[in-house]
Each structure stands twice: as C-alpha cells, then as structure tokens.
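Missing here is one protein chain; the remaining ones are kept as they sit in the complex.
Just so it is clear, A and B label the chains in written order, and each chain counts residues from 1 on its own.
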Amino acid sequence: MRSGFLRRRLFRRTGIALTALLALALLAPILITAAGAFSRAEWYGQRSEGAEVDSTPKLFRYVLEVWGRALLRSGQIVAVVVPLALLIGAPAAWAFRRLAFPGSRLLEAAALVPLAVPGVALAFSMIQCVQGVPRFWLLAAGHLAYTIPLVVKTVGNAVETFDPRLEDAARSMGAGRLETAARITAPLLLPSLILSALLVFAVSWGEFNVSFLLAPPLLQTFPAALYLTYTTNSFPVAAAATLVFLAPVVPALIAIQALGGEEFHRGLPA
Amino acid sequence: MRTVIDGVSFAYGREPVLSGVSVELPEGGITVVIGPSGSGKSTLLQLLAGLLHPAEGRILFDGEDVTGVPTERRDVGVVFQSYALFPHLTVRENIAFGLRTGRRRFSLRSSRRRPSRHSIEARVWDSAALLGLEPLLDRRPGQLSGGEQQRVAVARAVAPRPSLLLLDEPLSALDARLRRTVRSELASLLRKLGTTVFYVTHDQEEAMLLADHLVVLDQGRVVQAGPPLELYRRPRTPFVASFLGEANLVEVTVDDGQGQPLHTPFGKLAYPAGVTRGWVLVRPEDVTEDPGGCCATVVDCRGMGPVDRVVLVLDSGAEMLAHFPPESAPTPGTKVRVGVRSRKPHFLPG
Partner (left out) sequence: MTPRAHSSAASWAGALLALPLLLFLLAAVAWPLAHLVRRAFLEDGEALRQVMAAGRYRTALVNSLALSAAAAVTALLLALGPAWILARERFRGRQLLRTAISLPLTFSGVLVGFLIVVLLGRIGAIPKLIEALTGRQALEGAAYTFGGLFLGYVYFEVPRAVMTLESAFRRFPWELDAAARTLGARGLERMLRIGLPIAAPALRSTLAVTFSASMGSFGVALILSRRFTVAPLEIYTEMTGFLNDEVAGALCLALALCTLTVDRLLALGKRR
C-alpha cells in the first residue's frame, strides 16, 4: 500500500542521480584540462614549446611570461569597468524605482537593449563611427554596455523589495535624511551592490566578443590571449592558461551563488 | 464515510509536529479541530488528504487502511486556506476539474464511473447554484473578489461529492464582517450536504457554531475531544478552558486530599480523591449579583453592547471577570456581592 510514496522516492533518487550526471558531464572537460596542465603524461601529444614547459611550475611560468601583459590588460579593464558600471547603473536603478520621472520606464528598458545585440555587431558598429577614441576606452565602453544592464536589474530588484516604510519609521524616530540613508538604506542595499560588483567582474573578466574585435593586437585582454593559446600552443600550455583564467572567476561565482544572484542566469555572452 | 485517525505522528525534519493523535470523525457530521498556530492542525488535515505521510499511525476510511494511498486516489475534497484556484481556467472549468479527472475512488461505496459530459455540466451547475456562483461561471479567478473566490473553492471541492470534505481555515482570509455571513451560509451548506466534514480553524466562535464534534489540539497532541458544549462547560485543562472563551480560573489547593467537599466562595464543590490542587472554572456569564454571595469590589466596567464587561476583585484577592446585563453599569470603586448562577462551578484537576 505504500506504492505511491515509494514511487515518489524512486523518482527523487533518479532525478538527483541524473542531475549529478549532468553536473559531471559539464565538469568533465574542465577536469581533463586540469589533468592536462598538472600531469606529465604525453597522451595529448608533444609539447611544442620544448623544454621551457616540461614541468608544471615551468608551464605556469611560461604562461605568465608570454601572456602576462594580457592578464594585466584584463585587470586594468576590470578595475575601470566595475566601479564605472556601479556608478552609472546603481543610481539610475534607484531613480527608476523610487524617483520616477517621465520616460524613466523607457530608459530602463533601453538600458537592457544591449543584451539583445550580438557583441560582434556592437563592437563592429563602435569601431565604425567612433574614430578618435583610444582603444582602451572603447573596450571599456563595450564592457560597460553588457554589464550595466546587470547592475540595473540586480540593484533594481533590491530597491523594489526595499520597503520605504522602513525609512519612514527611521524618520519618525528623528533620523535626518543623511542618517537614514547611512544607517538604514545603505546597509540594506549593500548586498545587491556587492553582488553587482561580482557580476560585473565575472562578465568583464571573461568577455571575449567585443574585446577580440576592439582591442589592438598588442594589447589584447586575457580571453583573447586564451584564444591564441588554443590555436597556436600545445595542449598543456592552453590548459594552464585556462586554469589561470578560471582562478579568479570560480571564487567569484561561488560568492555570487551565496548571495543569490539571479541575474547571472544569462551568464556571459557566447 | 467512517473516518478514523489512529495514533498518528508526524515530524518536520527533527521537529515533532504531531504525536500520537487519534480522532474519530462522526459519519456525516462536522468535526472541528481547533488550536493555536503551530498546534499541528493543518498538518493533520494534510495527513487526512494524503499530501503528507505519517511517521507512525494509520488513517482508516471505512475500516480500510488508506495510509499509503496517494491523494489522487483518496475520495476527499479539500478547500485550501489560500483557495488554490487554477488561474488559467474559468470558474466553470475549475469546478469541473474534479469531475474530469481519472480518479479511482478508494472507498468501498458505489463504484462511480466517469460521468458523461451532460451530467458533468449538470453537476457543475448544481454546485455553482449551491454557492450562488451562476453569474460568475465564465470569469477567471483573477477577476473575482475574495469572497467569491472562497465560494468557488468550496464549489470545486464539493462538485465530485467526495465522502470526506476537508476545510483548512477557509474563512481566515476574509474580513471579519464577511466572515460572519459566510460562516452561517457555510454551516447550513455543510449540513445540507451531509458529508463527513473535517474543519480546521483557530476561531472559537466558528468552532462552536459548526462543530458536532470538537477536538482541541495543542503542540501536536489532542487535549480534549467531544461535543462543543461539553468542552465549554467541562474543560479538562486550563488551556481548553481559556481557549474556548473567557474563563475565570481560581487556583485552589486542597490540604488533606481526602475527597471532602471544597468550600469555594461560590459554594461547595466536590473534587476527585487524591487531587491536591486544581482550578475552579467560572465563566463570566455565570457570575451574577447575589445578596447572599461574597463581597467584591468593582475595578472596571465597560459597556460592550450585548453585555457589560465588569472586572471584580474578590475580598480574597482573586480577580474575576463578569458579564453583567447591559447598562447595569456598576460604578468602579463600589462594593457588590456576587455569586455563581445555578450551575455548579467546574473543577479542573491540576
């Protein structure tokens, strides 16, 4: 007579097993890549770079030497894009939800438009019509176009669930406007700001489409360098470079998960 | 349908919610389960419905153990607290839903094959008419008021004429005034249907109005069960006494425990042998002005409309609440003599 509940338990177990299988399938290539970087076996072929990379530490040192500038470049871009995205996007998100002005809804929708435009198209059109601007700032602009929508959505959601009556309560107890902002509003919105920063970091660090097209060949970002290792270097070098790329991003992802980042479901542009 | 809950226990993770609960539902009658939040009454309802599975114990429908039978095969109808109406279906389709499913009844009564389309429409119409929903049949739940949604929820649950009807605080989402009117309509509808009903509420008035059999639940256990007036007049614990209405409980200690009649300010009272302490229960409506009674000082008097609510302090120091006839308005500070109406005060062993 317990068939109904037994069947449900079976479904549950099977479902969990299938989910685990999917996770494993998704992780498998990463694990193989890591193996490629850390093992000494030669099943993937010769290391064309020769003795420079015949041991694991030498491998990573090689990657950092050859592609260190790209790494630096990515770091510079991220250091500029994260604060700018927050500065441009967060106040606007607040304004959209709490200080609506005519056209605010239109502007909010417009802010999300870049997400529907393929990166290639945007990069291409940017190059076309903006001639005198240094490439670095064009690059930053491209990154911003794809990260500001994330900030607007994330902070916007937080502002929407923020009850203005909390501020009223604080004011009724005698707190001034600034004090209310500092002691009530800011702490409650801080998680969404941190989450936004993490999201912007993750997207900007891994952004390829726009960067590949906009950056001049000598000053590529790291994802573009990755592409070069995939096409010109041997497997261990490519694997090591991939791991270097992933190192800052994985903790960021874990932090995003912990903070409940729903807006990251779109992930990076392909 | 004869329904029996036998020694049922349920825990949520490691937190026990119900322990050893046994209830027998009178066939064709309305059983009301009442208790504070967290007492487990909604859980008990879900166990009857089959949405949860008890850790211990059994549930019997007409003598058959249905504990392992999933919800969709049990012959029950449920009215949820939040109504749970299907938003993408019209009222008509909502009501007809249970008539169109491939349900196999588990009870041993007549095997009912799936009704024809014509009889489905007739049944939908009847159910809607029972609740005055005829003009709303083609609307969607989103277009209805709270009261209308509640009626649709009831109509949907009764349309298949289940053998057991479960209602989970169906009126709690309504405002107080609406609740009063819907309450009496619901009561007469349930009696007219004659189905066995299991009704969960925290409202004492609702319970007294609806119940043929009343069960008081506290922290997952049955504290007392029986006819509502029985529980009201002779509660077994102070909890039941104060839950079912305002209660004056005067604590008394008996020195010798010999079974001698106890002298209370309100007359002699017998208590069971071997009991050394307990409470005496006096309901506010039973306190009256009595020249032969004991002395008390009026502390406060508030006209409530149907009665005057009077707070008294007896000479012995005990505080009492009394309901005096309206506009008798004893002045605070004055002394009165009070006694208990003809009924003997009830003793609760401690």
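By our rule, a contact is a pair of C-beta atoms (placed from the backbone, for glycine too) under 8 Å apart; a residue touches a chain by one contact, two chains touch by 3 or more.
As the structure is a computational prediction, the values presented were derived from the model and not from experiment.
Engineer: In the full complex, which of A:T154, A:S196 or A:T242 touches the chain missing from this view?
Structural biologist: A:T242
Engineer: Identify the residue among B:K41, B:R156 or B:H346 that touches the chain left out of the display.
Structural biologist: B:R156
Engineer: Which of these touches the unseen chain: A:L71, A:A141 or A:L259?
Structural biologist: The one listed residue touching the chain not shown is A:A141.
Engineer: Since one chain isn't shown, list which residues of chain A touch it in the complete complex.
Structural biologist: Missing-chain contacts on chain A: residues 12, 15-16, 18-20, 22-24, 26-30, 32-33, 36, 43-45, 87-89, 91-92, 94-102, 104, 107, 110-111, 113-114, 116-122, 124-126, 128-130, 141-142, 144-145, 148, 152, 160-161, 163-164, 202, 206-209, 212-213, 223, 226-227, 230-231, 235, 238, 242, 245-246, 249-250, 252-254, 257, 262, 264-270.
Engineer: Which parts of chain B face the unshown chain closely enough to count as touching?
Structural biologist: Residues touching the hidden chain, for chain B, are 49-51, 70-73, 76-78, 80, 82, 84-88, 97-98, 101-103, 156-157, 160, 166.
One rule holds in what follows: only the chains that are shown with their structure count from here on.
Engineer: CA centre of chain A versus CA centre of chain B: separation in Å?
Structural biologist: A distance of 56 Å separates the two centres.
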